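Sharing a structure below in structure tokens format, with a few things to ask.
Note that one protein chain is taken out, while the other chains of the complex remain in position.
Going by the order they are written in, the chains are A, B and C; count residues from 1 in each one.
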Amino acid sequence: MAAKSATKSVEQGRNLRPFYANHTPEQLKEALRRMWLVRRFEEMAEESYIRGLTHGTMHLSIGQEASAVGICLELTDKDYITSTHRGHGHCIGKGAEVKYMFAEFFGKEEGYCRGRGGSMHIADPATGNLGANGIVGGGLPLATGAALAIKKRGSKDVAVCFFGDGANNEGAFHESLNIAAVWKLPVIYVCENNQYGMSVSTERSTAVKDVATRAAAYNMPGVIVDGNSIADVNEAMTAAMERARNGEGPTLIECKTYRTRGHSRSDRNRYRSKEEIESWKGKDPIPAFEDELMALGILTQADVEGVRAGVEKDIQDGFDFATKGTNPEPSSLLRGVYTTGDAA
Amino acid sequence: MAAKSATKSVEQGRNLRPFYANHTPEQLKEALRRMWLVRRFEEMAEESYIRGLTHGTMHLSIGQEASAVGICLELTDKDYITSTHRGHGHCIGKGAEVKYMFAEFFGKEEGYCRGRGGSMHIADPATGNLGANGIVGGGLPLATGAALAIKKRGSKDVAVCFFGDGANNEGAFHESLNIAAVWKLPVIYVCENNQYGMSVSTERSTAVKDVATRAAAYNMPGVIVDGNSIADVNEAMTAAMERARNGEGPTLIECKTYRTRGHSRSDRNRYRSKEEIESWKGKDPIPAFEDELMALGILTQADVEGVRAGVEKDIQDGFDFATKGTNPEPSSLLRGVYTTGDAA
Amino acid sequence: MSENVRELSFSGAVQEALAVAMENDPRVFLMGEDIGVYGGAFQVTGDLVHRFGEDRVMDTPISELGGAGVAVGAAVAGARPVYEFQFSDFASLAMEQIVNQAAKMRFMLGGKVSVPVVFRMPCGSGTGAAAQHSQSLEAWFGHVPGLKVVEAATPEDAKGLLLAAIEDPDPVLVFEHKLLYKIKGHVPEGHYTTPIGKALVRRQGKDATVVAAAIMVHKALEAAEVLAGEGIDIEVIDLRTIRPIDTATIIESVKKTTRLACVYEGVKTLGIGAEISALIAESEAFDYLDAPIMRLGGAESPIPYSPILEKAAVPQTDDIVAGLRNLVKGRI
Partner (left out) sequence: MSENVRELSFSGAVQEALAVAMENDPRVFLMGEDIGVYGGAFQVTGDLVHRFGEDRVMDTPISELGGAGVAVGAAVAGARPVYEFQFSDFASLAMEQIVNQAAKMRFMLGGKVSVPVVFRMPCGSGTGAAAQHSQSLEAWFGHVPGLKVVEAATPEDAKGLLLAAIEDPDPVLVFEHKLLYKIKGHVPEGHYTTPIGKALVRRQGKDATVVAAAIMVHKALEAAEVLAGEGIDIEVIDLRTIRPIDTATIIESVKKTTRLACVYEGVKTLGIGAEISALIAESEAFDYLDAPIMRLGGAESPIPYSPILEKAAVPQTDDIVAGLRNLVKGRI
């Protein structure tokens, strides 16, 4: 953890690294809460899946919570994000409520997408979250377009595009980053490099070691951060936002991280070793952040336990809310296909 | 002309730059002949178009002959090329006969594509030319695939992919170069950077100044050459071929050049200045090559005139051959859609 | 609809629609390859860049997936982009963003967003541009819920349908047959819209109904004139919208004429005539049919370069005359 080196007490404010210096304890506590919320949401979703309550597939981001939350911490509801198939963290990071997420998973009308989208399309336009995406790389042009809309309306908002290391080999990556650079759009491309696209390691799929290297092909900064350190992620994000807001254009941030679960429910983990997985479990971003918050005196052990307990309650309440949700009526199938004639 | 600096006499063989040292006078004369053939073919094609003998559109490469011929000079019929909408030079460079090209332009059964393809699809599989392409960037995956087939059969051939600066912003560019690099395929990507994709300058379309910069994103060499110097082009090609044959993978060669005609017949040249066009006319690759051949004592003025006269005759004969060609029968429309049931 | 009526070319009408839309709504802007100073491959955007500036008439890199997808993203985020594919064939590079994103986003997100994007799609053969620049791919998009697809036959409709498309909250593909760009016709000034989803009976007749769109409307009308001389009275329906199809207008006509022909340039198999035929064959009009439903569609081949073959690959007026004569006379 790069952040480990910054174990200064909170009183020595001016010596703290920017992440700690520039956020209030409340903000930092909220960041921790969101990380836990992501973790516990996914564990509960997994359990629900095993219990047959959800349908389809799901992609867990356990181990990757720092990038989702570290990025979204800087955003308001007016900033946009586009997310991925592995998007629960982005969704919660951006401010979604777990009860509506569970409801979506259970295919209920109360869900964010009224049960039409499921895990792979979960979205919350009200908080600027334009949605997960079932198409690898599908969000890259969308976020770029959202940034164009922002630029046209002249506001200081930004668009963030989360994508994976696997997605970086899609043509959409190339076309989007080039357009954003040429037009100097306020968009931040966040590559969550968890080392694999499904079963294929970046080494076997990608001609360069670091995805950030490719930023040079678009004349934009490419920054590599420890994706398991929320502080590292957030500081890179702050710089990228400043650049975007100053009209200097896009930035590519590569967060090196790892998913400790399989790719999806069908994964037998044949392409990586137990040792590799175990070693990354030791770099879990959540306890690392907790330790740091406590070492810096920003939170106490009791605060941390309070956060966890609060999360536990939210998860349980959300789960209960969702199980009691309303199933869609088959007769409502065509609702939402078009805007016109849409009975709401 | 970078080649100008190499004005040594042919007797000082060992001091000649590699292009001149490593090719026989006959080969060099043939290269000159092909450059003239391209030039005169296109001028005649243009005239035919104005006279209403050809149909559709056409894209002239006048001014770009050095890259087409300089690259193809190293290739045998077993090496593949994929070409572009601006592909007459590649086609002739690769060994096509102008009579069948004219016949294709005139929509005749004798044409390379039996009149089905026209200028934008002209091809000659017998010489390894897999064809021009109406889709910008369409040849990038195809050449990469041809290189994969070569690698699988274990021969030492290569595939060459010609493409334009405009094409470098297509997703196909990114995906193809990445795959070729990861699989170390024997393919050479030749970007003919004539500064414009139709009306849009590279500056307005492309985030980096030099397309070759993007090679780094695929961990392959990116070489910039004076595309109007056949010697420069050819020497870069020789190095790339060596690399490909040694199993070291692909190379990206960027030939800086210019088309002195408009993009196609509909172009009103509103996006560039007369001065710019005139200044590039002064860098015409053909007279430059002739001068150099004579200065080096490789060819005499009479040789050069002989080449031109021979080309003139080929063009006239080819044109005559083609005008006397056979029109396709409407009843033959479905021929060639499928291989099976194809009455030949 | 404005009273003031002038002659304008089809491409001029399209351009006027773009100008009216940009004047009326600051959110509207144009993206596409060479639509700025070049004026568009078919000179449709013409001088708009000089009138509205480079921020609203944006030359896009040659990146159809990215370009179309940026338009989709901008639309979701509140803008009103009109993306021009230089040739509709190149939409083959952007199917992902059109079909998986634009068409489905509203539905997938539970109706919480709209995607008001317009794709302009110059299509069709007849220009000698061969297999990759001459396709008529309306059927692909007509098969996709969430999209609307329109295609005008006249300058007046070209303007009205495009304005309707731009004002529509959902993604609309506007096909424009390249051979129509130069035809002239009356075009009302100012703002008006032609409703999406409504076909138009362009010629009344009692012996057979022809359903066609775009250039085939003109060929069908020509054929009808020829047949009128033989005492055969053809009704010609201009489809105008490919998705959703105005089934009611066609059913009504077929009940009257008892014979149906579908004429279309796209490949016959699984082309738009297949759907029209099937709609009638499953409808109450079935019982009124006095003859098999005729389809005259494009050949089962790519579009060839040779002008002789190119003509043979799509229905020509003569083919329509012969086909309809047979349809009407073959069985009474």
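Please note the rule applied: a contact is a pair of C-beta atoms (placed from the backbone, for glycine too) under 8 Å apart; a residue touches a chain by one contact, two chains touch by 3 or more.
A quick note: this is a predicted structure, and the numbers were derived from the prediction, not measured.
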Displayed chains that the missing one touches are A, B, C
Which of C:G12, C:P81, C:P188 or C:P302 contacts the chain that the document leaves out: C:P302
Touch with the missing chain holds, among B:I135, B:A167 or B:C255, for B:I135
In the full complex, which of C:A17, C:V49, C:M108 or C:A153 touches the chain missing from this view? C:M108
Only one of B:G171, B:G197, B:G222 or B:G249 touches the unshown chain, namely B:G171
With the missing chain put back, which residues of chain A would touch it? List them for me. 54-57, 104, 107-108, 113, 115-118, 120-121, 133-138, 166-167, 169-171, 197-200, 204-206, 266-268, 270-271, 327-328, 330, 332-334, 337
Touching residues of chain B against the unshown chain: what are they? 80, 82, 111-117, 121, 123, 125-126, 130-131, 133-135, 138, 140-150, 152-153, 159, 171-172, 174-176, 178-179, 182-183, 335-340, 342, 344
For chain C, residues in touch with the removed chain: 65, 89-90, 92-93, 95-96, 99-100, 103-104, 107-108, 130-132, 137, 139-140, 142-146, 243, 245, 266-267, 269-275, 277-278, 280-284, 286-287, 289, 291-295, 299-302, 304
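The rule is short, and it goes like this: only the chains that are shown with their structure count from here on.
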Of all chains present, which has the mean Cα position farthest from that of chain C? A
For chain A and chain B, what's the span in angstrom between their mean Cα positions? 47
Between chain A and chain C, the Cα-mean centres are separated in Å by 41
Can you list every residue of chain B that touches 2 or more other chains, as numbers and ranges? 169-171, 204-206
Contacts with two or more other chains, residues of chain C listed in rising order: 61, 63, 65-66
